[in-house]
Structures are given as structure tokens and as C-alpha cells.
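Excluded from the complex is one protein chain; the other protein chains are retained at their positions.
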Amino acid sequence: MLNYLFRRLNLLFITAFILSVIAFILTYWSSKNTLADADAGYIIQYVKYMSAILQGEWGLSSIDQQPMLIKGLTAFASTLELCFIAFITANIIAIPLGIFAGLNRNSLLDYLIMTIALIGLALPVFWLAVITTMLPRLLGIPLPIDGGISPVFEIPVVSGFILLDTLLAADTYQLDAFFNRLAHLILPSSVLSLFLITEIIRLTRHSITMVMKSNYVKAAYAKGLSRKEIVFRHVLKNALPPIIHQLRLQLSTIISFAMVIEIVFSLQGSGVWLLSSIKEGDYLALPTAILIISGFILLSSIFIDILLMIISPIKRKSLYVD
Amino acid sequence: MLINNEFNEEKIQSPLQYTWSIFKRNSLAITAMWGSLILILITLFADYIVPYAPSTQYVKHLLLPPYWVEGGNSAHILGTDDLGRDSLARLIQGIQLTLGGALAITIAVSILGSVIGATAALTKGLKASILHHLLDALLIIPTLLTALILIVMFGPSYENSLIAVSLSLLPQFIRGIYISIENELNKQYIISLRLDGATNVRLLRFGIFPNILEPIITLLNRIFTMAILEISTLGFLGFGTQFLDVELGALIASSIVLIYSSPWLVFFPGLAIFIIILVFNIFTEGLRHAVIEGEDL
Partner (left out) sequence: MRFLFAFTITLLLSGCYKNESTLTDSLIYCPENTPQSFNPQISHDISTLDATTHQLYNRLVKIDPITKQFIPDLATHWQQNDNKSSYTFFLRKDVNFHQTDYFTPTRFFNADDVIFSFQRMLDKDHPFHSVNRVTDSYFFNHPFTNLVADIIKIDDYTVKFILNKADVTLLANLAAHYGVIHSEQYAQNLLSKGHPERIDFYPIGTGPYKFKNYEIKGITRYLSHPQYWGGRPTITNLIFDVTPNNTKRYAKLLSGECDIMTYPAPSQLNTMSVNPSVVLSSIPTANVALWSFNSVKKPFKQKEIRQALSYAIDQKTIVNAVFFKSATATDTLLAKQSWAYNPRSAELQYTPQLALQMLKENGFDFNNIITILTPIDHSVFNPNSHKTAELIQANLFDIGVSSEIISLPHSELEMRLASGNYDTYLTGIDVHIKDPDSLFRPLLSCDATILEGNSSQWCSPEVQDLLDSTLLEPNFIKRIKNYYQLQDIVQQERPYYPIAHVLRFDAFNQNISGLHVNALTGIDFQNVRKIEAQ
């Protein structure tokens, strides 16, 4: 157990080190003409860079002279908010469908569910987003399709999570701002959750099938337990951890997709921030994004790993991320 | 066993033939296979089958709808864009660039990735350890971000977007190959092969490779799907082809302005991406099933 923890932490540090080197190279590249002591060795410069990073001095944006760290974190918080809402929606819809498909393999409904899942996988996300922006007009639903929140509301940035911030600003706007933000999230999160739904359905179905084949389920049948009892008592408990593990691997894809969706919906977040920074030539945003986004993925991976280890001890042997 | 040439059905089939006979039974997969073949042929011979040159402007026919819509013209089956360029020709050119790019990436990544992955799996020690930690770090960076960084460093162009996508997908492939080989390496038959004194190349070619076909197919399919999506995403964001040549994502981006007057200009390229991915996925899924069934017997 301790050995495992130690190995994971070791992995964390080495990976973090490599990430910081990549970020350093990028920073070095993006500011190649302006670096102060260009004749100092790379190692000394790296150490200087790291000490600045650790003290929270990530440099200033060349667009508006605001600190990069704050800009990057605010943008990423917005992205996370989108991912979170989409994730919740996707789970509510996909897990029951996946379980159903897994339990009734090769039935007509299973085929239907899996066809939908395959279609969801094959739809390019940006195109789906573009088409979705047309929906409110075609269906006559008054839903906003652009921006993160109506400019009528002035929400001070406290946590960066706009939904939270709107609640904090409830004194001025009551819940209007909160609902406005939520309405702005509906369409983008639907697009993102469609991708998540297909992914979760496939994983759940696969996982349930595997568990249903296992010997202990056969034993439970032999014990005379009803199917319902078996599913709730044995199958679900054992089928879910692999799903979490697989989803963890999808984290970076989910964030990639979220960024593209943000760009189509002009939803303020990492995607819009990165794209506009690149277009304005503010390349310092790239290493900042690497450190923040990959740092987040790294930390949450380790967290999920430890969580899974507590749930299922088999995983304790693996050396690398798989 | 005695082989009787008169009775064909008793002939022992090679694994390949056997797999093929299982695959043949799946009519959906067969359809998908033909679909994939047609798409690949379109990609290879796009220049010969386009009805018009994709950049020729028919200024008398601006923004024509597809011919089955009222006001359409059968000379331009899918209509024309705002410069009077034939939509079908541009779509075919788009398929050529997107699908061709994705196929090239899949081939390049699989060759390069197999070599690195196999080397890593068969070597132990510091070198392998460094590689793995590097891979861990690279896998954590979202592929879109990697591609953006590389594009910013190289400058936006179609070729550079292909390079960027390949490099961002390479770590996934290496890791996938590594895990499959590693799983096989621990099995008894490999150990016995080793004890027989097989060289590494022989071990890989005759021992491991036939047994990891299924994960390789899955992996290739995944890389291919991701490549299509990423090339078109980069194109959509304006980091891919510039101006004259238009890949599917860029085609969508440049048509968004016209979404109210000619929605099909946005619709068809998206549909093309969708069909490409769908057809190739069904095909490889069928193949994978055939391989699994073939192994089981």
C-alpha cells in the first residue's frame, strides 16, 4: 500500500518535472528575443524559471498586462464548469442506458443504443456545435447561443466558476444572473455531453458484460439469487470502478472537446483564451495552459488512482499510466 | 493430415482465410469495407473524378442549392458556393485532403510507433524508464493543445497541421503497442520461444504480432478516428489549409457565414466527416470481431 503510494507520488514528481521542462522550453522559445540573461546556462535559467513559477510569477500577458496565472486559471475554471455540467448530465443519461444495454446484450434495444453511441462518436464535435447554434431558431426555443453570460450582468470574478460567482452576486441580481448563466451553458454542455454519453455507454456496457461473465455472478445465480438482486448487489459494485478508470484516461480528450465547443459558442474559457492569445501573438499563454491544464489532469489522475486503489486492490501493481 | 484436393471444403484454411470467411458473414461489415475502399479510391483519384476544377468559379451560378432543391441545377449536383465554385468538387477535394491526411498519419504513426513501442517493450532499464516517463507527461497534455503548440511553432499550413496531429497522436500509439506487447511477453509461450533462442525480431514477428492483432486493429482505428477529427478541427480553427485548397473542417468554417442562405454548404462537409468515421469504424469493428472469433477457435 505505502509502496504503491510512494510510486504514484514519484510518478507525479517526475511527470510534473517533465511538464515544467516542456513549459520552460516553450517560454524560452516564445520570449527568445527578450530574455534578460541569455548567456547564462540552460540549467540556471530553468532554476530561475521554476522559482518564479513557484512564487506565482507566471509573467504578464502582452495583450492587457494582466498576470498570466490569473487569466489562465479564470479561463480554465470556466472550462471546468462546462465539463462538470456536461459530465453530470451525461452520467444521468448514459449509465442507466449502458447498464441496460450490457444486461440485455444483442437485444433490439441494445443495438439501438449502440447505434446511437456509434453515431455520437462519429459526429465531429465542432460541426455538431455549429449545427446546435442553429437549433434555438429552428425550434423556436429562446436559448442563448453566444457568450458565457449576458453582458447585462456584471459579475465580479471571485472563484472563476461563474455559476458560483453569480450566486455570490445574488445581492445585486437575485437569481437572474445564475439562471442566465445556466441557460448559456445548456447548449454547449449538451454537445459535450453527447460525446460523453456515447463514451460512457460503451464503457458501461463493456464493463457490465465482463462482470456478468465472471464466476462470482455465476455462483450467485447458483445460489438462487434473482437477477435484480445480483445486478444491484454484485454487478454494479464491480462494474463501476473500471468505468471511472477508463474515463480518467479520456480526461484530456474531454477538455480538448470542451475547448473547441467554447470556441464555437464564444463561451469564455480556455479555448477562447488560447485562440485569441495565439491570434494576438501572446504565446506565453501556451506554457501557462500546459502547466494549468496538464497539471490539473495529472493531479486528478493521481487522485482517481488512489481512490481506485482503495476500492480495488488489483491496480496496485501497475507502474505507469495506462 | 491427408489433403484431398478434390474436396475443397476439407482443405485447411490459413488463419487469414479463416478470418476472412468469418468476416464475410457480417454483411454490414462487408458493406462498410466496400465503403472504405470507395472512399480511399476517391482520395487517390480525386483529381480525375471531380466534375469541375474545385477552384473554378461559375460566376453565373452563385449559391446554387443542391439540384433536388427548388432552383437547383443538375450541372452542379450539390450546388455551388458564394463564388460559384462547385460544391461537389470542393467536397471531393476536402475528402481527399482530410481522409488522405488521416491515412498518411495513421501509416506514419503506426510504423514509427511500432518501432519505438516494440523497442521499449523489449528493453529494460534506464532508457525505457525515461521513455515511459516522457510518454506519461506527453499523454497528459490534451492533443488539441499539443497540436496548437506545434502549429504555432511551425506556422499554419496543411503539411504542418499533419505533422502536428501525428506528433500529438504518437504517444498514444506507442503506449498502446507497449502495453499489448508487454501483456504478451509475460505469457508462457513467449518464454518457451525465448528459451528456444529466438531473436527479438523473430519473437515479435512470429510470436507476439499474430497474437496482438486485435488490440492493434482497435488502436489503428482509434488513431485514424482521432486523426480525422483533429485535422478537421485544426482546419476549422484556421490552422490547416490556407485559402485555395480546402480541407473539410476549413470548408465548414468558411461556409458558416452562409449558414442562413445556404445551410447545405455547412451540412455536407460535416456529413462527409461523419460518414468517413462511421464507415471505417464499422469496418474495423467487423474485422476485430472476425479476428477474435478466429482466435477463439
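Letters A and B name the chains as they come in the text, with residue numbers starting at 1 for each one.
What we mean here is this: contacts are C-beta pairs under 8 Å (C-beta built on N, C-alpha and C of every residue); 3 or more make two chains touch, one makes a residue touch a chain.
Just so we're clear, the structure is a prediction, and the values are computed from it rather than from any experiment.
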item	value
Contact residue for the chain not shown (choose from A:A86, A:V125 or A:I145)	A:I145
Hidden partner chain, touching residue among B:L122, B:I163, B:I259 or B:I275	B:I259
Of A:T15, A:Q45, A:T166 or A:N180, the one touching the omitted chain in the full complex	A:N180
Residues from subunit A at the interface with the omitted partner, ascending	63-64, 66, 89, 92-93, 96-97, 133-134, 136-137, 141-147, 150-152, 154, 175-176, 179-180, 182-183, 186, 266, 268, 272
Sites on subunit B contacted by the missing partner chain, in the whole complex	55-57, 59, 62-63, 82-84, 243, 256-261
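Everything that follows uses one rule, which is that only the chains that are shown with their structure count from here on.
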item	value
Euclidean distance of C-alpha centroids - subunit A vs subunit B, Å	25
Contact set on subunit A toward subunit B in their complex	11, 14-15, 18-19, 22, 26, 29, 118-119, 121-128, 130-131, 134, 252-253, 255-256, 259-260, 263, 274-275, 278, 283, 286, 289-290, 293-294, 297-298, 301, 319-322
Contact set on subunit B toward subunit A in their complex	132-137, 139-145, 148-149, 152-153, 175, 179, 225, 228-229, 232-233, 236-237, 249, 252, 256, 259, 263, 266-267, 269-270, 273-274, 277-278, 281-282
